[in-house]
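Working notes, structure below.
Rest of the complex left out; these chains stay put.
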Amino acid sequence: MRPSGRNLSEMRTISIETGVMRHAEGSCLIKVGDTHVLCSATIEEKAPPFLRGSGQGWVTAEYGMLPRATNTRMRREASSGKQGGRTVEIQRLIGRSLRAGVDRRALGERQITVDCDVIQADGGTRCAAITGGWVALRLAANKLLEAGLVTSDPLMDHVAAVSCGIYAGQPVLDLDYAEDSVAGTDGNFVMTGAGQLIEVQMSAEGATFSRSQMRELLDLAQDGIAALAAAQKAAL
Amino acid sequence: MRPSGRNLSEMRTISIETGVMRHAEGSCLIKVGDTHVLCSATIEEKAPPFLRGSGQGWVTAEYGMLPRATNTRMRREASSGKQGGRTVEIQRLIGRSLRAGVDRRALGERQITVDCDVIQADGGTRCAAITGGWVALRLAANKLLEAGLVTSDPLMDHVAAVSCGIYAGQPVLDLDYAEDSVAGTDGNFVMTGAGQLIEVQMSAEGATFSRSQMRELLDLAQDGIAALAAAQKAAL
Amino acid sequence: MRPSGRNLSEMRTISIETGVMRHAEGSCLIKVGDTHVLCSATIEEKAPPFLRGSGQGWVTAEYGMLPRATNTRMRREASSGKQGGRTVEIQRLIGRSLRAGVDRRALGERQITVDCDVIQADGGTRCAAITGGWVALRLAANKLLEAGLVTSDPLMDHVAAVSCGIYAGQPVLDLDYAEDSVAGTDGNFVMTGAGQLIEVQMSAEGATFSRSQMRELLDLAQDGIAALAAAQKAAL
Amino acid sequence: MRPSGRNLSEMRTISIETGVMRHAEGSCLIKVGDTHVLCSATIEEKAPPFLRGSGQGWVTAEYGMLPRATNTRMRREASSGKQGGRTVEIQRLIGRSLRAGVDRRALGERQITVDCDVIQADGGTRCAAITGGWVALRLAANKLLEAGLVTSDPLMDHVAAVSCGIYAGQPVLDLDYAEDSVAGTDGNFVMTGAGQLIEVQMSAEGATFSRSQMRELLDLAQDGIAALAAAQKAAL
């Protein structure tokens, strides 16, 4: 029934290759099916102004798409002079999600910037960015630990994200573009490795949804997150 | 226990005054406690380019805050040269939420723009904007019906929104600023008058949350939405 | 003869309600007929860079219009990415006018920003903004005096503004939009409560004007300013 | 008493050289003392959108300053990404002033853009720009007449501008920078060759002013305008 022939609760193939950007403190190329995202983490030994003197650090994220990551070429945001609303919304979500898994006091007064650049898009780019972004962040935190710059681990648990939605009346896991573009309801779920919730964002795109549908999507999401966290562990 | 002395499941006082902007096709001033938002709806007899020839219309929203709506003056976005990420995120949410209650085919090839400008802020501005924005939209749709420009009602049901969160370890309804700024988990819920879900946005601000906490917040939200829909009906 | 049925020298009804924005150091909603402007004053305990160490303070102003303040919705300046020429010109005028009534040495090294946001427009918005802006400024200055932050009053006299013009060949006071949009000559006059001149801005919109016409408009303006200053006094 | 040694009612030396930009339909270099402005007029055979089908034309103006026209280098506006408030205000004044002398129906559906670029500044640049801009406009209108593109003269009379102000307590004509920067009251006056008023802009910079002072400045301005109109005639 799904365009890809997958089962309703079947994730796409996940692949995470680390160390792909030699200058970054942490990096990976995450592929979730045909969605490919390059993630890098940059450590800066200075907290943003609003945290100076607080003893706490910050994690932030930026998101971009290569112009031809999509089927039709999109205008380059650098050339149009501003980041579109969708970009801004996504990078705020990535930043909030990653911060929820960080002990900012253990991090100390420094900032880690996670850049997520979509090389190829086939639905679920923000979820892949969070999942891959966490791997880059993990590698950067390892560098801090190895160098003795932090004494306890600033990362409290895995953070991963997956989308679910109601496609052709059925709850399905990990929507690709063919599904996402017609789904009646669409949700993004960010969780910890232990299954605690970090972000739930559900939208009625074509039809409103009920609490029981919401529960079904959450059930699917939990399974997906478990698979993603396993892939993160395998990659590290 | 709450700074305002309210019960955990108690909304702030709701007031909706219609017809406050004489040029607009629909308008209201909504007050939810000390959060005051001016909402207006503008009908344009032309659909946006991507809908030309489709027989369908569009509803979009814009959001702003007066510089001194808040305790500390914020820089005017018109003068800083761009809308901040928070503004962009909120106005996209308002637009999606209102569209979910619209029969875009019944609306026909025209666009309604809902402007929501926060005069005074005390938490929950985006929720007040959705609730008041729907009233402005309802009044504009009435004008279309009265003028015979549409033959069936383009609005399918009420749309209203409320925030809930976990404050001092307890689930509470309709957070004001004093609560919102320290809440561990924060959620915005948009629903129809019939209780169907349109948007669920929950974020772990300080601590992750569980599925049972999520259920409690949803229960609170449903009660809040019922009160808001009643206030909408009373105002019209 | 006038569209509103007013006499040539008749002002519209003036109403000034103070304390409408609870966060601001001073605020009012001024209504001059159907022109409604929200004014707030914000005190910042720091002078702008060019005055550091001078012992003098500064008063500045910003002006905006809600998109649907007018008959046709105007594009939101925050979204178009810059303030239009008209906005810039008006806010510079408001700032200069208010400063002319301020003893900047008595104010000390602090800045007061007056925000004027037009809720509804029917001609004369810049004049209403100056008149209402001065009330907000007066309230903020009172706070400084009460708190003992200044020892002598930084405001030297009332400041108010009114428009006059030549409509259908006749000099008229306080133009509304119906008059303003067709007036041959249009002028804005800012004066002190004592009748001294602060700003005179007269433009030939359709026909040039003579010195005797200019005198007639000034006579009208003086009467209008007296009425506005009385309304300011009554509101405080 | 004046820094330049001029009498109170003495203009600086005026020089207008025409034909200085070979590509423009009309051009001149106007020098009023050490204030030097290059003015050019460009004819475009298309009216702006709001005039299409109206049978009327438009005249507009743009103003700029070379970065080192002034004593201290100013940041180039093209590089800072926007025109400052002062620039916007001035170019709107130039456009309005020149239009007041134009029969827009005689001009027909075309637009003339007058560019005024300050090469060297010593006070009064906006007045020199209007006076020189009119000469460029006159030359462009001559081209239209010679080419038979218009059948009656679109220019109704000369347009010229001069500043006056109260310097050291005395009304003086044609302020240079040394005077302008300390003048208590400052005014710009735009008039026709016949002495009718087009724009009056007076500001209290340091002290408010009375109606009798205003009359004295107007008397001075009339004499100055007569001298400028004579210089325009001599140059053509």
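Letters are used for the chains, namely A, B, C and D, taken in the order the chains are written, and counting of residues starts over at 1 for each.
Simple rule for what comes next: a contact is a pair of C-beta atoms (placed from the backbone, for glycine too) under 8 Å apart; a residue touches a chain by one contact, two chains touch by 3 or more.
Computed from a prediction, not measured in an experiment: that's the story for all the values here.
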Chains shown: 4; total copies of the one sequence in the complete assembly of this file come to 6
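Operating definition for what follows: only the chains that are shown with their structure count from here on.
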Drop subunit B from consideration and the touch-connected groups become A | C, D
Note to self: subunit A rotates onto subunit B (CA fit) by an angle, in degrees and to the nearest 5, of 180
Here the gap between subunit A and subunit D, centre to centre from mean Cα coordinates and rounded to Å, is 59
The distance between the C-alpha centres of subunit B and subunit C, rounded to whole Å, is 33
Rounded to the nearest Å, the gap separating the Cα centres of subunit B and subunit D is 50
So subunit B residues touching two or more other chains come to 81-82
Contact graph of the chains (line, ring, star, complete, other): line
So the touching chain pairs work out to A-B, B-C, C-D
Within their complex, subunit A touches subunit B through residues 82, 85-86, 88-89, 91-92, 96, 100, 187, 192, 196-204, 208-211, 214, 218
Residue positions on subunit C within touch of subunit B in the complex are 21-24, 27, 34, 38, 40, 42, 44, 62, 64, 66-71, 73, 76-79, 81-83, 87, 113, 115, 117, 119-121
